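Note sheet for the following structure.
Left out: one protein chain. Kept in place: all the others.
The block that comes next holds chain A.
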Amino acid sequence: MPAACSRPVRSLRLPVCCLIALCALVSNSPAIAQDKNLLDLEKFELKFGFIKLTDCAPIVIAKEKGFFEEEGLQVEVIAQPNWKTLLDNVISGELDGAHMLSGQPIAATIGFGTKAHVITAYTMDLNGNGITVSNTIWERMQENDPDLLASQPQHPISADSLKPVVEELLDEGEKLQMGMVFPVSTHNYELRYWLAASGIHPGMYTKSDIGGRTDADVELSVTPPPMMPATLEAGNIQGYCVGEPWNQQAVAKGIGVPVTTNYDVWKNNPEKVFGVTKQWADENPQTHLAVIKALIMAGQWLDETDDNGKLVNREEAARILSRSDYVGADFDVIRNSMTGFFYFQQTDKREMPDFNVFFKHDCTYPWYSDGVWFLTQMRRWGQITEPKPDAWYHETAKKVYQPEIYLEAARMLVDEGLLDEDKVPWDTDGYKQPTDEFIDGITYDGKKPLEYLKAHQIGNKD
């Protein structure tokens, strides 16, 4: 059999391209004639870092499903041991870009921690975290609130039933120890939000206390995500907030109970971003565009649904992610949350179709309002030591979030016929609608950061 005949048509991409080419010939329209590989790449062998979490999926999928290759990129995807090393490697140039916590580019840009101008033009996902407590703490919470004894307790579970436990421990001269993954991580802010919403003080950062434990009722400490279950099992912490699969892992191993997910703390909250240094983006603008194009395609692939709204590609994605050089956890564990299920206990499996959102709800667009929210949390907990005016929040967010690049990449994809015009928020000013879908019901309007800060009981109010 000759080679040409045995070549299968694996996807619709080829026919679509042919169709476009045909249209271009017929109509001679310059917009459609824009062909795929026109980008003048400055660099085509790239190294991206990631942390072993399911929300690294867009990068891994873009590699494994060939979206990077279609843009002419050869990308090596390398696991990093923790968020600090990952950021350092991006700043030092060892990595070209990475799967980052939303807070990282912002913190690096304003100089909390390592200072470097890091930008993002792509939000990788929404939601995806959970707060897990050890079996012992869960039992004590159940004692305080017998409703939790039910096999499927009512959600959302607030930290109210945890408060007496914290107080008892304080009386004994001890503080509950909980883990989060990085000082400027979404997890830190979510865990703090969840605790503070029930009147538990998670501690303030000050100039001299960069561990964030001043006045704390509960002490939070940094542990790399994949280490969380082991650290919990070893008894160094009694609970943690981390991304998947490390909450499901705790259930699978029977060492802890996820009490809530960040979907309940803040519905559809932004989670990870794809970050690169400003310098890298300036030196490699075309390459950056190509990367963003591939990532948008990957996000779209991950959130593809059939007519019934079932996510069709997630099983395959879970299979890819379970490879030991990617996330590496068992397929069964990764599949739970990736296909829209979450085990809160062995007996409590629930459907959570939006546990990981990779594309819908305009998820991949880099919203200024997301940046502003992280800045308000940094101020709330004292990581930003001085009060700042409203304008500063907007300026800083605009330094980090680069929707222009995103829109340019999206425009190219639309022209190539790979993306629907209506899937991109073309005309937005970059601020999402105000929302009150938080666990404490406080409204967040990205345009009014100071007002939002004032609305909270615990933490800095200016």
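In the analysis below, a contact is a pair of C-beta atoms (placed from the backbone, for glycine too) under 8 Å apart; a residue touches a chain by one contact, two chains touch by 3 or more; residues count from 1.
Everything below uses one rule, namely that contacts and distances are computed from a predicted model.
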Mind telling me which option in "ABC transporter permease subunit", "Leucine-responsive regulatory protein", "HPr-rel-A system PqqD family protein" or "Deoxyribose-phosphate aldolase" is what UniProt lists for the chain we can't see? "ABC transporter permease subunit"
With respect to the chain omitted from the figure, which of A:L311, A:A329, A:V372 or A:I458 is a touching residue? A:A329
Omitted-chain contact residue, chosen from A:P229, A:P366 or A:G430: A:P229
Residue of A:G72, A:G211 or A:P285 touching the missing chain in the full complex: A:G72
Contact with the hidden chain, among A:V222, A:I255 or A:L450, goes to A:I255
Using the document's contact rule, name the residues of chain A that touch the chain not shown here. 1-3, 6-8, 10, 35, 37-38, 40-41, 44-45, 52, 63-64, 66, 69, 72, 74-81, 85, 88, 92-94, 96, 135, 139, 143, 224, 226-227, 229-230, 233, 249, 252-255, 319-320, 322-325, 327-333, 346-347
